[in-house]
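The complex appears here minus one protein chain, its other protein chains still in place.
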Amino acid sequence: MSILKVNNLSVSFKQYTSGLRQTTHQVISNLNIELVSGEILAVVGASGSGKSLLAHAILGILPLNAETSGQITYDGEVLTSKRQEQLRGKEIALVPQSVSYLNPLMRVGSQVRSSVRKRNAKQAQEEVFQRYHLKKEVGNMYPFQLSGGMARRVLVSTAMVSGASVIIADEPTPGLDKVVIEEALNNFREFADQGCAVMLISHDIESALKIADKVAVFYEGTVLEVAPVEDFEGKGDRLRHPYTQALWRALPQNDFTWIEGSI
Amino acid sequence: MQLSNKQLLKQPLNKRQRTLLVCIGLSIVVCVVVLTGILLDENRIATNLEVRNSPPSLDHLFGTDWLGRDMFSRTLMGLSLSIGVGLTGAIGSATISVILGLVAATMGKVADSIVTWLIDLFLSVPHLVSLILIAFAFGGGFKGIVLGIALTHWPSLARVIRSEVMQVRSLDFVQVSKKMGKSRWWITKEHMLPHIIPQMLVGVLLLFPHAILHEAAVTFLGLGLSPQEPAIGIILSESMRYLSVGMWWLAFFPGICLLFIVRMFDKIGDNLRMLIDPHHAHR
Partner (left out) sequence: MRWQLTWNIVTFLFWKAIKMASLLVAISFISFLLVKNSPIDPIQAYVGADMLNVSQEQREKIEEYWGLNQPVMEQFMSWSSAVLSGDLGTSMIFRLPVSEVIGERFLNSIALMSVAWVLSGVIGFSIGILAAMNTGTWIDRMIKWYCYTLASTPTFWMGLLLLIVFAVWLNWFPVGMGVPAGVLAEDVTIMDRIKHLILPALTLSIIGVANVALHTRQKLIEVLSSDYVVFARARGEKGFTLFWRHGLRNIALPAITLQFAAFSELFGGAVLAEQVFSYPGLGQATVEAGLRGDIPLLLGLVLFSAIFVFVGNVIADLIYRVVDPRTREGKSYAVKQ
């Protein structure tokens, strides 16, 4: 069942370029995707192509100089910015990229506790830490004291305790070793198996394919095609868009062929 | 999410163009003040006992003092004198900053720590106290005040230039030039100076408000320009004796004019920095 729908979303920023001219910089244009409960949708594309802004647009936390158009619906209901404010953290949770998304002067335990909505905060935090193999002391640490893997698990904990039904994970794997990546991805699979809709934003198509149900290919600010994960096999003949095919063939275990310039 | 278009109001000029216009406009105002101050006839501030102690009127915009001198003319002359002293001091200070900043950034570790120590040294005594000390050492007057300003205002700009040069130095094209065997001086001249000159220009402009305020302050305290000069600091310290009898205009107008001039320079400097500095490009 589709729970979150993005229709024709465009995001642009005002910017001053060289000299005295002001330009509008379009980062996302006419983007359409759909999240389904119990499924993982991987949004893959090159780093720095504006994928994170998609997450921020859904949550309504874009910077002030951003302009958006298009429509997002949650559970059949149009998301106004007021509605977004009510839903974020409660129904839609974000798992951000890195430890810089934690307040540097606040103990991580208390930051996780602040995400709890429906139950006893202290208990929920302790349970989730136990579940993710974080020692009790970790709750009393400051973000700068965490290792990369620990930070990852703390960030996932915030989404876990919130009880949200849509989870948006923004680049959850960069700079981590293989074991930690696997663990992080499995966490998201668990979310989906519990009935959440998960949107996994990543530049790492290979690991995304391991857990996703569908893959949306993001290029130049829009989604070229949404393909079921089964289509990524063999020579990629079932993939419709040439860029997706090229992306698939460029993987080391396939032909390792060069992606030709642009499409 | 509904369409939200914030850019309904079309502006004829964007912020950068307006910034440039503001700069030009303010510079013209400053030039006019300086020129009138210089070109003003000495007779305008001649003693005229018939009109002494008169409050502001159409004849005398800022009123007259106890000798019947026109305060408007005195203020203008004082301003152009103060701007002159301030600019001389600021330029001297900027020169010191550039030299020390370059030395710190290019001459190795020892030179760097010496300059850093010097900066700490000059920041360790309150500006005004060191100004009083230096002005005292040179027996007050023009020389004392200009030297004082030049010697006390350089540390902040020197820091900026030091880090700027260090940043440029680590850039690829400088590293390549070095590998190609270009001399230190050549690299400094070809690569460093073009980066530093805009910084320095803005630096002078931003130093200037401090310089002119400190000049006025030290002169006000009696350690700066001599009482014969029509400086703003002198005018204000003289006015103190007449405030208790209600001659408020003696202090009010010269002070607010000084405030305007300082604010203008600050604004020009800030605006120019915004135009030059790429970090502000998104504003």
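Read from first to last, the chains carry the letters A and B; within each, the first residue is number 1.
Keep in mind that, in the parts below, a contact is a pair of C-beta atoms (placed from the backbone, for glycine too) under 8 Å apart; a residue touches a chain by one contact, two chains touch by 3 or more.
If you're wondering where the values come from, they're calculated on a predicted model, not measured in any experiment.
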Out of A:Val36, A:Met141, A:Leu209 or A:Leu251, the sole contact with the unshown chain comes from A:Met141
Touching residue (missing chain; options A:Gly48, A:Gly76 or A:Pro104): A:Pro104
Have a look at B:Leu193, B:Leu213 or B:Leu275 and name the one touching the chain we're not showing. B:Leu213
Hidden partner chain, touching residue among B:Ile132, B:Met192, B:Ala211 or B:Leu225: B:Ile132
Of the listed residues A:Met150, A:Leu185, A:Val223 or A:Leu247, which contacts the missing chain in the full complex? A:Met150
Among the options A:Thr68, A:Ser162 or A:Ser207, the absent chain makes contact with A:Ser162
Touch rule applied to chain A and the missing chain gives residues 56, 59, 61, 63, 85, 88-90, 93-94, 96, 98, 100-106, 114-115, 117, 135, 137-138, 141-142, 144-147, 150, 158, 162
Under the stated touch rule, tell me which residues of chain B contact the chain that is not displayed. 117, 120-121, 123-130, 132-139, 209, 213, 216-217, 220-223, 236, 239-240, 243-244, 246, 248, 251-252, 255, 258-259, 262-263, 266-267
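Quick note on the criterion: only the chains that are shown with their structure count from here on.
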Distance in whole angstrom between the CA centres of chain A and chain B is 51
